[in-house]
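Shown here: the complex without one of its protein chains, the others still in place.
After this line comes chain A, so read on.
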Amino acid sequence: MGSAHSVPAEMRELADRTGFTSEQIEHLHRRFKQLSQDQLTIRKENFDSIPDLEFNPIRGKIVHAFFDKRNLRQESDGLAEEINFEDFLTIMSYFRPIEMNMDEEQLDRFRKEKLKFLFHMYDSDHDGKITLQEYRNVVEELLSGNPHLEKESARSIADGAMMEAASICVGQMGPDQVYEGITFEDFLKMWQGIDIETKMHVRFLNVDTIAHCY
C-alpha cells in the first residue's frame, strides 16, 4: 500500500556496491523478472525477447558482455551459463553516469572500469590483448549490414585503424617487428584525452517514491 518504509539489508548492500538507488534497483528488478520470465536467472536466450536489441549490429558482443565472467568480477575466466540479478546489476552499473560528488580517484577508477568493459568486448579470446583479427571482427560486425561493402574494404578499414593504434602505443615500428596486439595499458593510452564519461552512460532516472504500483 505504498512505498517501503524499511529497505531490506541486501538491497542496501546492493545499492552501495553498484551505486544505484533503491528505487532504481526495484525498477531494474522488475525488468529482470520480465526478461527472465519470473525465473531467478537469465540465460542468453532471454535476450532474444528484446526487439530494440535486434537492431544493434554488435548485439552478439553486448549479450556476450553480460555473461563474461571478467565483467562480473569473478575470479575465473570464460563465460557464465546464466546470471542472477546481482550480476545483472553489476553489468548495468558500468553504464552509470558520473556523479557530481566523485573525487579524482573515484573518477579515474570509474573511467578505467568503463574502458575495461569496452576492452573485454574487443578481446573475445580473453587473452588480455586485442589482436588484429579481433579488431577486424568488431569492425566487420559493425559494418555487416551493408551488402555493398566487400569484406576487403572492411578489412582495410580495420587494418588502417590497427596501424594507427600501434603507432600511438609503440611508436615507430621496425620493418620486422610484429605487433602482437593492444594490451589494456595501450588501450588506455589510446583513449587519453577523449571524453568517454558523456558517451558511455545511460541516464538512469531518479524515480522518486511517489506511491507507485506494479
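One rule holds in what follows: a residue touches a chain if its C-beta (ideal position, glycine included) is under 8 Å from a C-beta of that chain, and two chains touch if they have at least 3 such contacts; residues count from 1.
The working rule: contacts and distances are computed from a predicted model.
Undergrad: I notice the complex is incomplete. Of the names "N-acetylglucosamine-6-phosphate deacetylase", "pyruvate dehydrogenase (acetyl-transferring)", "Phospholipid/glycerol acyltransferase domain-containing protein" or "OSCP1 protein", which is the UniProt protein name for the chain that's not shown?
TA: Matching the unshown chain against "N-acetylglucosamine-6-phosphate deacetylase", "pyruvate dehydrogenase (acetyl-transferring)", "Phospholipid/glycerol acyltransferase domain-containing protein" or "OSCP1 protein" yields "Phospholipid/glycerol acyltransferase domain-containing protein".
Undergrad: Which listed residue, A:Ala15, A:Ile58 or A:Ile98, touches the chain dropped from view?
TA: Touching the chain that is not displayed is residue A:Ile58.
Undergrad: For chain A, which residues reach the chain that was dropped from this view?
TA: These residues touch the chain not displayed: 1-5, 24, 27-28, 30-31, 34-35, 47-59, 61-62, 65-66, 92, 94-95, 117-118, 121-122, 138-139, 142-149, 153, 156-161, 164-165, 168, 190-191, 194, 196, 199-205, 207-214.
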